[in-house]
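Heads up, one of the protein chains got dropped from this complex, but the rest are sitting where they should.
Here is chain A:
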Amino acid sequence: MNPVNYLYLSALLFTIGAAGVLLRRNAIIVFMCVELMLNACNLAFVTFSRIHGNLDGQIIAFFTMVVAAAEVVVGLAIIVTIFRSRHSASVDDANLMKL
């Protein structure tokens, strides 16, 4: 199977994730879309690793997973805290940080 198809899939997943981040209001959904984009990147890395025949992309994919795991911990904690104080999971309601 042609490895380039995996790149098309990766681009598709990334686009879906990006559209979700930009268009959805629910913080959980936005968060899941961010994860989707990260994993689209991982897929691209692994594919490039396969295409070029070395392990660089695979190692970076591991790094990404570790960072994503850490990010999930912090991100979810923030979302839960905001939900507790504002009774809403909408990202548009958390708009106090402006001039």
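We adopt the following convention: a residue touches a chain if its C-beta (ideal position, glycine included) is under 8 Å from a C-beta of that chain, and two chains touch if they have at least 3 such contacts; residues count from 1.
Operating definition for what follows: contacts and distances are computed from a predicted model.
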Remark   = From "Oligopeptide transport system permease protein OppC", "Septum site-determining protein MinD", "Alpha-D-ribose 1-methylphosphonate 5-phosphate C-P lyase" or "NADH-quinone oxidoreductase subunit L", the UniProt protein name for the chain not displayed is "NADH-quinone oxidoreductase subunit L"
Inquiry  = In the whole complex, not just what's shown, which of A:16, A:46 or A:91 touches the removed chain?
reply    = A:91
Request  = Please pick, from A:7, A:21, A:46 or A:72, the residue that touches the omitted chain in the full complex.
outcome  = A:21
Task = Touching the hidden chain in the full complex, which residues of chain A are there? Just list them.
result = 18, 21-23, 25, 91-92, 94-99
